[in-house]
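Here is chain A:
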Amino acid sequence: MNEETLIPKLGVVTDIRIDTPDVKTFRVVGLDGKKVFEHIPGQCAMLSIPGVGEAMFSITSSPTNREFMEFSIKKCGCLTDWLHAMDVGQQITIRGPYGNGFPVETDLKGKDLLFIAGGIGLAPLRSVINYVRDNRANYGSIQIIYGSRSKEDLVDYQEILQEWMTDEGVEVNLTIDREQEGWDGHVGFVPNFVKELNPDLKKTVLMCGPPIMIKFTLAGLKELGFSETQVYTTMELRMKCGVGKCGRCNIGSKYVCKDGPVFRFDQLDELPNEY
Partner candidate 1 sequence: MKKLPLSQMPALYAAMAQGGALYLPVDNAAGDAQFTRWQEGMELSRALNTVRSAKDFFFPQTENLVSFRMQGKTIEIIDPRTEGEDFVLFGVRACDARSFTILDKVFLADPVDSYYKSRREHGTVVTLACTRPEETCFCQSFGIDPADPEGDAACWLTEDALYITARTAKGEALLARLDGLLEDADPAPVEAQKAQTAAILAKLPLAQFTTRSFGGDVLMKAFDSPKWASLSEACLGCGTCTFVCPTCQCYDIRDFDTGHGIQRYRCWDSCMYSDFTKMAHGNPRTSQLERFRQRFMHKLVYFPANNDGEYGCVGCGRCLAKCPISMNIVKVAKALEGDVHE
Partner candidate 2 sequence: MQVNEGFKPTIVAFCCNWCSYAGADLAGTNRLQYPADVKIIRVPCSCRVNPLFILRAFQRGADGVILCGCHPGDCHYTTGNYYARRRMTLLFSMLDYLGIERERTRVEWVSAAEGVKFAATMNDFVSTVTALGENKRLEDLRCKAN
C-alpha cells in the first residue's frame, strides 16, 4: 500500500479505444512507461483530472497484464465527460489499488465460474475473466452471460468475439434487449436469459450490472436453486475516498472501501438496506 494514500501518482493515457457510443477504454501507464501499481481482480483505482473531479473506477485489465492497466469508463458526469474528450498523451492522476477484490486465490479457486454482467457491469468482471483465463488450470469451467441494450452497447465486443469465444472451455452467452438488424444472437433481458440457460447449481456466480438487473437476476438464481453464498457482486459505486475513512462507504458496520467492494450476497443480507 502506498504510504501517502491520498496523494495520487501520475499516469499517462497511451491508448483510447472506443467501445460503445458511451464507453471508452483507456490504457494507462506511469510516466516511466510501467504499470503504476499491481492489483487484484475486482480492485479499483481513483482516477482524477485535478479541478474536474476524482472518481473510483474498476481496473478492467487483468493483473496478468504486466504492461499497463485499462479502465472502461462510461460517460455519465463531469469527470467522465472530460475523460471522454481527452486525447492520447493526456496525463491523469491515479491512486490505489482500493478494495478487497474478488477472492481469486482463495474461495474461487478450483470452482466452476459463472459470470453475469449487464452493460458497463462487465468492466470489473473483465479483470477476473482474463485473470482466470490466464490461470486456466486453477479453475473449473467458465460461463459468461452478458447482456446489453444493443449490439453497439456491448463493451469489449471485439475481445469477446476474438478471444473469449475462441477459448476452449469458455462458454459465452450474449443477449441484447431488443431485436436488431445484423444480430442473430439471443434477444431479451439478462435475468430471463439466465433462467433460460439454467446453469449448473455447482457454479459460483460473479455478477455485476445495473441495480435492477442485479435484483431480478438474483431472484432468478435463487429460483433455480442457487444459494446467496454462491453469488458475488461488487459495489464500487459506494466508494469515495478509497481508504474507508471519509464515512460515505459506511453501510452498517461495513466499509465498502475496506470490507468491499466485493461482497457475497449473504454478507449483504446482514447489512441494513442502504445500498
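Basically, contacts are C-beta pairs under 8 Å (C-beta built on N, C-alpha and C of every residue); 3 or more make two chains touch, one makes a residue touch a chain; residues count from 1.
Keep in mind how these were chosen: all candidates are chains of the complex that A comes from, given by their letters.
Model, not experiment: these values are computed from the prediction.
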Please name the candidate from 1 or 2 that touches chain A in this complex. 1
Applying the document's contact rule, which stretches of chain A touch candidate 1 when the two form their complex? 1-10, 50-55, 76-77, 86-87, 89-93, 237-238, 240-241, 243, 245-248, 250-253, 272, 274-275
